[in-house]
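Here the complex is missing one protein chain, while the rest keep their positions.
Per-chain residue numbering starts at 1, and chain names A and B are given in the order in which the chains are listed.
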Amino acid sequence: MNRTLKVGLVFVLPILVYFLIFFIYPIISLFQNAFTNNAGTFTLANFQFMLRDRVLQISLTNTAYYYIGSLLIEYSLGFIVAVILYNYTGKLTTVFRTIIILPLMVSPVVIGLMWLLLFNQTYGPIDYFLKLLGLPAINWLGNPGWAMPALIIANGWEYSPFVFLIIYAGLQMVPPQLYEAASIDGLNRFQTFRYITLPSIRGPMIIAFLLNSIGILKGFDLVYVLTNGGPGYATYILSFYEYVVGFTYFQTHYAAALAILYLVIVGVFVFAMLKLTGAEKYLGVERIKE
Amino acid sequence: MKIKLTTVVVLILLVLASLVYIFPIYWTLVTALKTSLEIFTYPPIFFPTKIDLGNFYQPGNVFGAVSQTAIGSVPWMINSTIVAIFATLISTFLIAAPASYALVRYIKSVWLARLILFMTMIPEAVFMVPFFLIVIKLNILNTWWALIITYISFTAPFATWLLMGFFNDIPKSVEEAAQIDGLSPYQIFYRISLPLIMPGVVAAIILNFISCWNELLYALILTYSPFPSGAQTVPVFLTSFIIVEKSFAWGGLAAAGVFTMLPTIILGIIAQKYLARGLTLGAVKG
Partner (left out) sequence: MSEVVLENVTKKFGKLTVLDGVNLKINAREFFVLLGPSGSGKTTLLRLIAGLEEITSGSIYIGGKKVNDLPPKERNIAMVFQNYALYPHMTVYDNIALPLKIKNYGEEKIKEKIKTIAETLHIEDILQKKPSQISGGQQQRVALARALVRDPAVFLLDEPLSNLDAKLRVEARAFLKSLQKEVGITTVFVTHDQSEAMALATTIAVLNKGVIKQVGDPYELYTKPMDIFTAGFIGSPAMNMIPGKLIKEGSSWKFLSDDFSLDLSGMKFDNETETILGIRPEHIVIANDQGLNAKIKNVEPMGAVTYLEIKVGNTELTAQYTGLVKLEAGMDVKIRFVEDKMLFYDKKTEKLINY
């Protein structure tokens, strides 16, 4: 037993050392910074300010808005496309799949750029299509009410392929004999989907939900490029606000407090999500015990 | 789902989906190739009549402003490449692979696995202030090392988690045979187990490379000038380009965008099978 542990420790040392320096120490540093002011004295001012901070409140609501909107689009779009491709029986499957996951390979910065061009009110194709349909042109990036939807659309485009990949892979792992048995038992297509397919892809569905959620909550790049938080504060999300506070206003202490808030929110969210969905076993954690 | 939709309907829907996913890329590509005249017109032109490659290498003269070019992004590209390669290789081979192997074969602690999983879920923004302070303290601001060590914070946990599933699939008897053949545990890891999971390693490397290449936040904070004086990477270059040139040099902008996304798209397409397997293996196989 002892030699096993010793070897294991050697292997795990690099990541533990890194963990200590770049995870534990930063968290301590965050707490140190959040509870002090520039003079170095202990203070709760940062957290007190948090409660009154209007911009923070806006950021939090925006983040929720961003999360729910993005999740809805990404999850449903990704899911539907996966089901469609799954039903395709031709030879171009790989071609379609490659095209569908192209957005995943493009950097969020470039995606921001792309959608800047697309959303342009005068020269962009999107408003052009709207006008063709008889709808008024939308000032996507100038109108505070439309900025967040623009962001959500761009984000949806970028990450729905991620959900697609997971669900599609899950669908492919359903044993065909199940469908054969179902057809012998006389199930029609909707019943088959409801009683056979859906339960079989429960794992991937949960994983897609979890990873997608986390991906959205981590977002920063797209906001920075496409709207830079604007117009006004319309697209300020928590990560962006923290950046502004820390590196535009150089309020290191308040930024640290915000970082802690961010960490707590994500931590609680992840924990709740894992417990509620029981996603852990699908993520390979339990397999370790073997 | 064996819905008996006719193949045609499915095909139509697929083509529609493909259009949705490819159109923005197409539009950017087309904009990069258009002349300024054709960019700034209404209604927008979908099929340009003239192809102008100038956006890629000639500083344009648009409404009197001189714009950047795609080729101009090379100094930043050098930084991006170096940082991505080093961060990926160091985190995958030196940190993630051993840790993952230890988790699966030696320290079978579910809590450690949970910790690793949790580390993959922490947003970059949480650490931006402390990392900045550490980088200042180590006096490596605006250097490759600043980015490399901070990038490890997301590449290592991810690679560790990804490789766990692959290591688990190695039959124990192969490693026991090696044990009997006289190999030490380190030799077994290096000569037997690691080579056996090469597909997983390749997937991890490619995915990590792409995320390093595309990373914005830390580069934004920790660097301020391009090669050779500094370590600024392409995403930062692009964003400054965008913010400054937003209203004008769309051609050059689009060209820069195309130039930037080409490497990752090509990488992604070549490694498509690894990518799909890598992204979903741990997730789906569970």
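Keep in mind that, in the parts below, a contact is a pair of C-beta atoms (placed from the backbone, for glycine too) under 8 Å apart; a residue touches a chain by one contact, two chains touch by 3 or more.
Just so it is clear, the model here is predicted, and its values are computed rather than measured.
Trainee: Of the chains you can see, which ones touch the chain that is left out?
Mentor: Visible chains that the missing one touches: B.
Trainee: With respect to the chain omitted from the figure, which of B:T81, B:Q179 or B:Q272 is a touching residue?
Mentor: B:Q179
Trainee: If you put the missing chain back, which residues of subunit B would it touch?
Mentor: Residues 171, 173-174, 176-183, 187, 191-192, 195-196, 198 of subunit B touch the chain absent from view.
Convention: only the chains that are shown with their structure count from here on.
Trainee: For subunit A and subunit B, let me know how many angstrom lie between their CA-based centres, rounded off.
Mentor: About 16 Å, centre to centre.
Trainee: Across the complex, what residues on subunit A touch subunit B?
Mentor: 4-5, 7-12, 14-15, 18-19, 21-23, 25-27, 29-30, 33, 81, 83-90, 94, 96-118, 122-125, 128, 157, 161-162, 165-166, 169-171, 173, 179, 183, 189-190, 192-193, 197, 203-204, 207-208, 211, 214, 217-218, 220-221, 224-225, 228, 238-239, 242-243, 246-247, 252, 255-256, 259, 262-263, 266-267, 270, 280-290
Trainee: Going by the contact rule set out above, which residues of subunit B touch subunit A in the complex?
Mentor: Per the stated touch rule, the residues are 1-5, 7, 10-11, 13-14, 17-18, 20-25, 27-28, 31, 39-44, 46, 94-96, 98-99, 101-110, 112-114, 116-119, 121-134, 149-150, 152-153, 156, 160-161, 164-165, 168, 185-186, 189, 210, 213-214, 216-217, 220-221, 234-235, 238-239, 242-243, 246, 250, 253-254, 256-257, 260-261, 264-265, 267-269, 272, 275-276, 279-280, 282-286.
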